[in-house]
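See below for the structure under consideration.
A single protein chain has been omitted; all remaining protein chains appear in their positions.
What follows is chain A.
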């Protein structure tokens, strides 16, 4: 590791970072007095979250993906790298939409867009027992979360949460339209106060399921409305805010 301590993490927030950059964290309890910068946080952070794109190393945090460095102060502070990606890597705890490709005995094989197919046991549905099997056919869409997702094993999904309730997961119903977008757009849409979602919700009544693997399922009252929503969502990625507002204004005018 030829690089020295590197740059302070706080300075890089919002800037582009490249793999191999070392970010050091300001207030270390073990550091000498000269290092301590008691500007923002007088007490050492109790629990710092090192998010995707970053890894822990001796000096501080090591960047492993290129992108913009983001920071959140709430809840002990978190740093992560906001990078653009189309290919999904299954991560434990993520909710994703899978398409059933095969039924192999007691297990369904789902295509989640990753390098391997995920497996889903038939008992992992709410109210499923050995006698009461869920009615899942090949080609159906399923919304579930990953319980096992690492680079050594085949990913596994379930459609119940830790208390045994489905809480919205399971087979996604009939009709509707499934399409794929990039992962960055999904995160934008799922952000707490997303303008796109707010504007869309004022257009028509509709229902939407967003999977972290880049898949979106939309259903509205008529086919035309569904297709309009799909086109807006696909185009949102490359439109600026103003262009989007213009598009919405045209639609609501019609």
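Please note the rule applied: a contact is a pair of C-beta atoms (placed from the backbone, for glycine too) under 8 Å apart; a residue touches a chain by one contact, two chains touch by 3 or more; residues count from 1.
Quick note on the criterion: contacts and distances are computed from a predicted model.
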Item to complete: Name the absent chain as its UniProt record does, using one of the following: "MPH6 phase", "Eukaryotic translation initiation factor 5A", "COP9 signalosome complex subunit 6" or "1-deoxy-D-xylulose-5-phosphate synthase".
Response: "MPH6 phase"
Item to complete: Decide which residue listed in A:122, A:204 or A:248 touches the omitted chain of the complex.
Response: A:204
Discussion item. For the chain not shown, which residue from A:14, A:127 or A:168 touches it across the whole complex?
Written reply: A:168
Worksheet entry | Of A:133, A:187 or A:245, the one touching the omitted chain in the full complex | A:187
Worksheet item: On chain A, what residues meet the omitted chain?
Response: 25, 28-30, 44-52, 54-56, 58, 61, 70, 72, 78, 80, 91-95, 143, 167-168, 187, 190-192, 197, 200-201, 204-212, 219-221
